[in-house]
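Excluded from the complex is one protein chain; the other protein chains are retained at their positions.
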Amino acid sequence: MELLMAIVAGILFTAAIYLILSRSLIKVILGTGLLSHGAHLFILTMGGLGGSAPPVLLDGVTEFVDPLPQALILTAIVISFGVTAFILVLAYRTYAVHKTDDLNSMKGNDEHD
Amino acid sequence: MINLLLFPIIIPFFFAIVLLFFKEQVRIQRILTVIGLSASIAFACTLIMKVKQDGIQTLTLGSWPAPFGITMVSDMFSVLLVTSTLVITLFVVIYSFSSIGEERERFFYYPAILFMITGVNGAFTTGDIFNMFVFFEVLLIASYLLIVLGGEKRQLRESIKYILVNVISSAFFVITVAYLYSIVGTLNMADIGQKIADIGQPGIISVIGILMLLVFGIKAGIFPLYFWMPGSYAAPPVPILALFGALLTKVGVYAITRTYTLFFVHDLAFTHTILMVLALLTIVAGCIGALAYFDLKQIIIYNILIAIGVILFGVSQMNEAGMQGAVFYLIHDMLIKGALFLIIGIMIYVTGTSNLREMGGLIKTHASLGWLFLIAAFGLAGIPPLSGFVGKLLIVQGGFEHGQIFGTIVILASSLVVLLSVIRIFIYAFWGEPVPLQPTNRKTYKHMMFPAVILVALSVLYGVGTEWIFPYVSDAAHVLLDPSSYINAVLKE
Partner (left out) sequence: MKKNNVILQTTAKVTFFIIFLFSIHIFFAGHFAPGGGFVGGLLTTGAIVLLLLAFDLETVKATLPFNFTVVIGVGLLLSLGTAAGSILFNVPFFTHAFAHFELPLFGDTELHTAMIFDSGVYLVVVGAAITIIQSIGGDE
């Protein structure tokens, strides 16, 4: 099961890197979203998938799941939710000002202003 | 008052929230920000005294026992950084009153700064590796807002790059924490340090060490991960640039220092050699940039790189002199970079350009600015008795003690390049034929000069008063070199 999850996380990373390397800004943002999903899945896998019962609540449970990775993932999801929302707003504003979402035309430095 | 060590984090946070209610009243925002920062400084100073007297302060949130809850730890290193962060922010805020413009002030400028300080101080204080990630995100999200504030065309373009780089580095941070958790099964930094000592740092831990260097290196801007910094930092207005340059890169340096003195200390020949080589390459890259540009902002930004290289070189020596030098130089660099950015901000305000070629003869009209810049420049280059000297001397001593003759010579040579790069600014901007200046308001100019003068004065005092400051610095270095004291303080064994 861990192996399968690791492969899934790997596929997510692959897709994310493909998208991040593209020229379109919106694809890059989707890529960062996939990247953080891959990272979250990766925490879950790395925490170990053994056990199925929730910890703490019931007495006499021996095969319980490790709650810490889930808490970490929840925190990380909330953070990536906030950042993705912010970056989408920013991408929209950038598109409105620059009239393009092609990252190639956003290169440049002072001389190009 | 067992919660004392949290006050420098909570108070800026509280004032940031309160400021959200006063979006339109810029005056109230200014007053509240200054009050909040001053109160935080008072508490931070109390905390320094407390740490000096009673040793490392720890607190585990929510009354959980130590390795399970989130532990906050104030040792001398973190509390010194917290205090200098607050002091610099206070003066940058005072500087922004007359320079940032009401449009930005209305749009959550001060709350964003205070949220960022919450994140910075939290990252300095936390003793939990995932909590450090959370505080990194707090300061990053606030910095995203600050870098884009105002919404100029160039700012939007650069902030997209800044955010993308940081989002990817955050994903790497999460992945690194996942690896670490799968091996040691804990997130408490003291506990991690102990567990790694128990298993004796097998190869996989060194891999994680390099991953951490990658994550924090992107934030700190070490070679070859600094590629985003010159472009992104030059985009926002000067006060924001001063905060970023003085504080944000230093958080990365702090994180590298902490992890490379607490976790990865059992295979120095591998991890710390890589750190040292990268530090030296960072210095070389910074030197090239600092000499190549004719843009005021770029020259000082590349000087940040040189300073980061020097500090990390000191850390990588892992001996007493090197570590003391690194701590001393870190705080010196925060003060002097803050001051220098404010001064070049005034120069840009007076001349209306940041291009050195279009400046000249400022000494005839703005003599005090010129001498102030010269003092700051000498301080940056480390001319005795100014503050850069002692730190660099100790780092050089540490390098020789460790037998790194070549690296130490690079450090010494870099001092000359730093001096050359800032003196070049002085020659181009203050000597020569006067050029026509922007019409400026004398009062605004005076208001901008005040915080810059105080910061330069502080850095001079920091250099002249080394005698009194040194016990604190040596305490900080002592804890860094002896991880067991940190671990014992947290786990109370």
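Annotations for the structure displayed:
Letters A and B name the chains as they come in the text, with residue numbers starting at 1 for each one.
Simple rule for what comes next: a residue touches a chain if its C-beta (ideal position, glycine included) is under 8 Å from a C-beta of that chain, and two chains touch if they have at least 3 such contacts.
Nothing here was measured: the structure is a model prediction, and the numbers come from that model.
Check A:4, A:71 or A:89 against the missing chain and you find that the one touching it is A:89. Here the missing chain is touched by one residue of B:32, B:59 or B:449, and it is B:59.
From the options B:14, B:68 or B:227, the residue with contact to the chain not on display is B:14. Although one chain is hidden here, its contacts on chain B can still be listed: residues 1-3, 6, 10, 13-14, 17-18, 20-21, 23, 59-63.
In the full complex, chain A contacts the hidden chain through residues 57, 78, 82, 85-86, 88-89, 92, 96.
One rule holds in what follows: only the chains that are shown with their structure count from here on.
Look at where the CA atoms of chain A average out and do the same for chain B: the two points lie 28 Å apart. Per the touch definition, chain B reaches chain A in the complex via residues 130, 133-134, 137, 140-141, 144-145, 148, 151, 153-154, 156-157, 159-161, 163-164, 167-168, 170-171, 174-175, 177-179, 181-182, 187, 231, 234, 295.
Of all the residues in chain A, the ones that touch chain B in their complex are 20, 25, 28, 32, 35-36, 38-40, 42-43, 45-48, 68-69, 72, 75-76, 79, 82-83, 86-87, 90-91, 93-94, 97-98, 106, 108-110, 113.
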